[in-house]
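Have a look at this one.
Here the complex is missing one protein chain, while the rest keep their positions.
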Amino acid sequence: MSQIPVELVKILIALVAVAAFVGLNGLVLVYLERKVAGHIQRRPGPFEVGPHGLLQPLADAVKLIGKQLFTPKNADGFLFWLAPILSFMPVLLLFLPLPFGPKLTGMNLNLGLLLILAFSGLNVLATCLAGWGSNNKYGILGAARAVSQSVAYEIPLLLSVLAIAFQTGSLNLSEVVAGQGSWPWQWNFMVQPLAFIIFFVSALGETNRAPFDLAEAESELTAGFHTEYSGMGFGMFFLAEYANMIVVCSVAVALFLGGWNGPFFDGAWWFLAKVYVLLLVMIWLRWTFPRVRFDQLLNLNWKWLMPLALLNLLITAFVTKLS
Amino acid sequence: MAANKKLLDSVTPLMVSKCSFDKTGLNFNVFLSPDDIPTAAKEMLRKEYYLEDIDAVDVVEGFLITYHYARFESAERVAHRVMVTHAEPVVPTISDIYQGADWHERECTDFHAIKFSGHPNLIPLLLDPDTPQGVLLKTDKSRKPLRDLIDFGESVFTTDGFTPFDEAQADLKEPK
Amino acid sequence: MTAIKKIWDNVSGLWSLVVGLKITGKAFMDKQVTLHYPRETVSDSQLEGFRGPLELVGKPKVPASPKCIACMMCVSACPSGCISITKAKAPKPTEAELQAMKEAEERGEKVVKPKAPKEPTKFMYDFSLCSLCGSCVENCAVGAIRFSDNVYFASTDRNAFKMDLLYRLEVKGQRQEQAKAESAPQEPEKSTKEG
Partner (left out) sequence: MNAFPEGDFYTHHFEKGARENTMILNMGPQHPSTHGVLRVILELDGEYIVRAEPVLGYLHRMHEKMAEVKSWVQFMPNMGRVDYLHPLAWNHAWVGAVEKLAEIEVPERAEYIRVITSELNRISSHLLWWGAYLLDLGAFTPIMYAFDDRERILDLMQKPTGSRLTYSSFRIGGVMNDLDDGFLKDCAELVPYLRSRLPMYKDLVTENVILRKRIEDVGHMDKDMCMRYGATGPLIRGAGVKHDTRIIEPYSVYDKFDWEVPVYKEADAMARYMVRMDEIEQSLRIVEQAVAMIPDGDFMIKKRPKPAWKAPAGEAYFASESARGKVGIHIVSDGSKTPYRVKLRAPGFSNLNVFAECSKGTMLADAVAILGSLDMVIPEIDR
């Protein structure tokens, strides 16, 4: 009997931990989103279930799980149910290379950044399948929007990440974080402000968050690609959306905001705190702005973000070469 | 000032009467024969009137169809009126001149079962397609003669032999 | 020139986004404007002018019996036909009265038949039909109906909206008397004076 490789056990444990983390964070984020939305709109938000509505997301989760799973007529059953699974599963992998703390990494990979970028691309496929498989016209429109949007926004995202990679000379997230100091002025954000802004805007586009939530624009497409999903089918998309938000924010924190480094006490709490600050900003943006139109969204990408990101990359390359 | 009296250059109305705006909200009543309606509408569009609405009143003599025209920049309301019989309620459409008339005409068809000849899309608008047309039609008993209802005001132009109230028909229906 | 203007437009556009964020951020910090319904309720002063389901007004001295004279004005005024009133019938004359009437007739005098009392025996009101327009209240000659201030009236049963207003008035009157009776012992002097 051959021995079970230690690495495999480690990854399995990490995956379970990540799944728990994603689930927990999803609940917290749902609560946070609704609470922040409420307060921005000068109302209390969820209030009835548990103290200050703390158990509301749990109740919602139970409700979603308890609902009937419904496959629409003439839908492609296989693709239809593959889509939510496909949207959720890769997200777990994305968490593996994230450096939560100096020692707290699921899988310390040299190409961690590449893994994240590669697997986050899979999400598009899920959206596409969901729209196609559900045999719904709104779904197809939503999926078509989502695909062109994600494809477009991946480029500036990559380019801005590449700028950091050039600068630090590594694709290992832990190394990138370790290269930054404890104080805010030692973080990459100070050196690469443009890359950070481009990354953040592209991240909004990539995760389909307002004002770029065109794939599910409810006033136009009712619910876009997940129009036909009920119960946990919808729940999976929902969870995947929040998990994706956490991933992009974590990457932003690791690349630009010093990761676990922070004044006085380095550690995972700094990482989490920064991630949640970014998430709050995302939520804040969502509840403030109207949605952009589709051609404007692409214009913004191709005419502004792309050239700027390229320019930024060029300058970074120059400066790195010179120094 | 004959042209002014007639109000319209392109067609000869059957009768033009003047009303008090304060009393009825109308400046002029223009009686037309059904065939002249589109020509008159064309002229009204040229004179920068817009179509407010089209409505029909079911009276003993037939249907009195009223086209209300008004102006954007001054208080003026002209009513084009046309009488059609119950037996053959057909009026040519003006939806190719005033596109807004499209829905008004369809509504009229729903409510009074009036046919607008030449209308491209005369399908039920407000009513369910299965509902029979003419929900606002009155019964023979509840119909009133036109002269009991509307005072058209002082006539300024009349084609010979025209009266807005077709007396003969009204007398037939009301044996007294 | 146009290029500069274009760039300026874009910058001011971006600034407008920041202004928007500032406003929502301020609202986030501001206090909330909603009421936490089950724990807080709308104050009575804010309920002024509120129209709940109709109720009958009792006579000032006998709160359990209605002011209504069954003139049917409200019934004819109501656009939706939600009120139905049954008038009281003339009481059946007793034997003695019948006798008296007969005698009067024989004597050639004017017969005095007992008149129907001017009051309703039944006052039914269908709240589910009512459009709360107030025509009945306005047209009532004696001010016998008014809108109640029952804000929290809700029911899942359709029949709960068909109300017997006479019965409700009676119950209300009884309750008032009860309340009076209960409050009476607290003021013994007053009650003895009344007694």
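Residue numbering begins at 1 within each chain, and the chains themselves are lettered A, B and C in the order written.
We take it that a residue touches a chain if its C-beta (ideal position, glycine included) is under 8 Å from a C-beta of that chain, and two chains touch if they have at least 3 such contacts.
Please read these numbers as outputs of a predicted model, since none were measured by experiment.
K.L.:
Who does the absent chain touch among those shown?
P.N.:
Those shown chains that the absent chain touches are A, B, C.
K.L.:
Thinking of the whole complex, not just what is shown, which of C:Ala3, C:Val33 or C:Ala96 touches the missing chain?
P.N.:
C:Val33
K.L.:
Tell me which residue among B:Ser10, B:Gln99 or B:Thr159 touches the hidden chain in the full complex.
P.N.:
B:Gln99
K.L.:
What is the set of chain C residues that contact the non-displayed chain in the whole complex?
P.N.:
The list for chain C reads 12-14, 16-17, 19-20, 23-24, 27, 33, 46, 48-51, 73, 76-80, 131-135, 138-139, 147.
K.L.:
Please output the residues of chain B touching the missing chain, sorted low to high.
P.N.:
That gives, for chain B, the contact residues 22-26, 45, 48-53, 55, 57-58, 66, 68, 70, 72-75, 77, 97-100, 102-103, 111, 121, 123-129, 135-136, 144, 148-151.
K.L.:
Need a quick check: the contact residues on chain A for the chain that isn't drawn.
P.N.:
Touching the missing chain: residues 37, 40-43, 137-138, 141, 144-145, 210-211, 213, 217-222, 286-296.
Simple rule for what comes next: only the chains that are shown with their structure count from here on.
K.L.:
Could you put a whole-Å number on the gap between the CA centroids of chain A and chain B?
P.N.:
Taking the mean C-alpha position of each chain, the two centres sit 64 Å apart.
K.L.:
I'd like to verify one number: the distance from the centre of chain A to the centre of chain C, where each centre is the average of its C-alpha atoms, in whole angstrom.
P.N.:
Using C-alpha averages as centres, the distance is 56 Å.
K.L.:
Along chain C, where are the residues that touch chain A in the complex?
P.N.:
Within the complex, chain C touches chain A at residues 17, 20-21, 23-25, 27-28, 30-34, 36.
K.L.:
Write out the stretch or stretches of chain A touching chain C in their complex.
P.N.:
Result: residues 36, 39-44, 47, 284-285, 287-289 of chain A touch chain C.
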